[in-house]
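Only a portion of the chains appears, each positioned as in the full assembly.
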Amino acid sequence: MLPDTRRQLMAVSTATLCTALFKRGLRHQFIQNVRPLNPALPNMVGPAYTLRYMPAREDLNGIAVFTDRAHPQRKAVEECPAGAVLVIDSRQDARAASAGGILVSRLMVRGVAGVVTDGGFRDSPDIARLAIPAYHQRPSAPTNLTLHQAIGINEPIGCGDTPVFPGDIVVGDAEGVVVIPAHLADEIAAEATEMTVFEDYVQEQVLAGRSVLGLYPPTDADVAGHFARWRAAAGR
Amino acid sequence: MLPDTRRQLMAVSTATLCTALFKRGLRHQFIQNVRPLNPALPNMVGPAYTLRYMPAREDLNGIAVFTDRAHPQRKAVEECPAGAVLVIDSRQDARAASAGGILVSRLMVRGVAGVVTDGGFRDSPDIARLAIPAYHQRPSAPTNLTLHQAIGINEPIGCGDTPVFPGDIVVGDAEGVVVIPAHLADEIAAEATEMTVFEDYVQEQVLAGRSVLGLYPPTDADVAGHFARWRAAAGR
C-alpha cells in the first residue's frame, strides 16, 4: 500500500470502490449484511488480519478455555497488527457473539484500525461508544463459546460471502465494508479518488437541476470542459 | 385521487391504512421488510410509477450500458412524474444496489414524491440526508449492474410480496410503506382519517388510565357520546 493509499481510502465511499472493483470483474467484494455499530465514525482502512471460527463442540468450549493464553481468539486480539483490520469469519451466524466490549477495547488501545464480523458482537452498546470502527450483522449477547470456536489465525476466509485474504485492504464507511485485493489497492484508491471528484461534481449539477442523461456517464459533449473548469475552481 | 386525499394521507399512519384495507379483504398491501432511510421525514404519498429488475446477465450489464440514454433505469428516473412514487421490484435481493445517491437526488429535484425498493440503496448515508423519502431493505454498495437489470417500466410488479399496479396510491411513514389500490384511495383516506381521530381519542383515554375493554372497539354504551364531546372540543 503506497503511503497515499490509506489517506485516499479514508475519503472515498464503499459504493465508489465497489464500482471500481466491478470494472475489473470483481463482483463479490462487498461484505453482505454487516453494518457499523457507530455510523458516525470516519472510514475504517487497513490490511486484513483474519480469524476463523468453526462450530463449537461442547466438550472443547467450556468457560475455562480462556485461561489458555494461546487460545486463538485471545491470541488474534493481541497479535493483530496496529493499523490492520481484524476480519472474523463467523459463518454468518449471529446467534452467539464473535467478541465483546473488552476485546474490542483492547484492539482499539493496540491501534487496530477496525473489526468486522459477519456474526454479532456482544456488549454492542458499549462498542458503539468506542472510537474504533466495528461492523457486525446484529447484536448478540451469548458468549462466543456457545456456538463458535476460534480455530485459525490469518488464513484466507470468507466473511459475509466475500473472499478475504490476509493483507487485502479493508475499507468501511457508514454503508458497510468492502475488501480490495492487496495488489489492486493502490490503483483502486487512485481511481476511486478521481471518480469521487466527478461524482461530487455530478451531484452538485443534479441538485442544481441538470438531468442525469448525458451527464452521468458524461456522454454530452460539453460535460468534460465544464467539469474541468469546475474542478479547477474547486482546487481538486 | 380527490384533491383532499393526498392531504389526508399525509396525516394518517400505515398501520391505520392497513386496518382499513384489511376490512376490505386486502391482506398483502404492506411492503414487507423495508424501512425509511430517514424516519424523520413527513409521510410519503403519491401514485406508483414502477420499475422492474430481472437478474443481470453478465454480457448485457457491463459498465458501458449507462451510456445508452434509453436505459430503463435512467429513463425511469427521468420520466417518473412529479408527485409520483417510484416503486422498484428488486426481487427482494439487496446483495447489489437498486439505485444510488445521484439518481435519488435527481428524483428529488424532479419533484418525485418518494422512492421504494425491496432491495437496497447505495450511497445510503447520503440519501438519508436528502429531503425525499426513500425506503429499502438495507444498504448495499455494489452497483445494480452486479445483479440487477432494469427491464420494465410502469408494469404491474411485486415489491416486498405486495402487488403494485401503476397508479396505486403509495403511502410511507416511519414504520414502512403501504400500497392502496387506486380505486379505493379516496374512501380509504377518508375512513383512515376518521379512524385516526378515534384512535387519538382512545390513546388519550388509555394514557389517562381507562381500560381498552369496552373502549377499543367502543362497545361500552358511554363511549360514543364521550368521544363526540371530545371531538367537538378538539375541533376535529
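Read from first to last, the chains carry the letters A and B; within each, the first residue is number 1.
Simple rule for what comes next: a contact is a pair of C-beta atoms (placed from the backbone, for glycine too) under 8 Å apart; a residue touches a chain by one contact, two chains touch by 3 or more.
Source: prediction; values computed, not measured.
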(message) For validation: placed chains = 2, all identical. Expected total copies in the complex?
(response) 6
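Just so it is clear, only the chains that are shown with their structure count from here on.
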(request) Please name which positions on subunit A make contact with subunit B in the complex. (result) 13-15, 17-19, 22-23, 27, 30, 32-33, 35, 39, 161, 173-176, 178, 199, 202-203, 206-207, 209, 211-214, 216-217, 219
(request) Mind listing the subunit B positions that touch subunit A in their complex? (result) 63, 66-67, 69, 74, 77-78, 95, 97, 100-103, 105-106, 109, 122-126, 138-143, 145-146
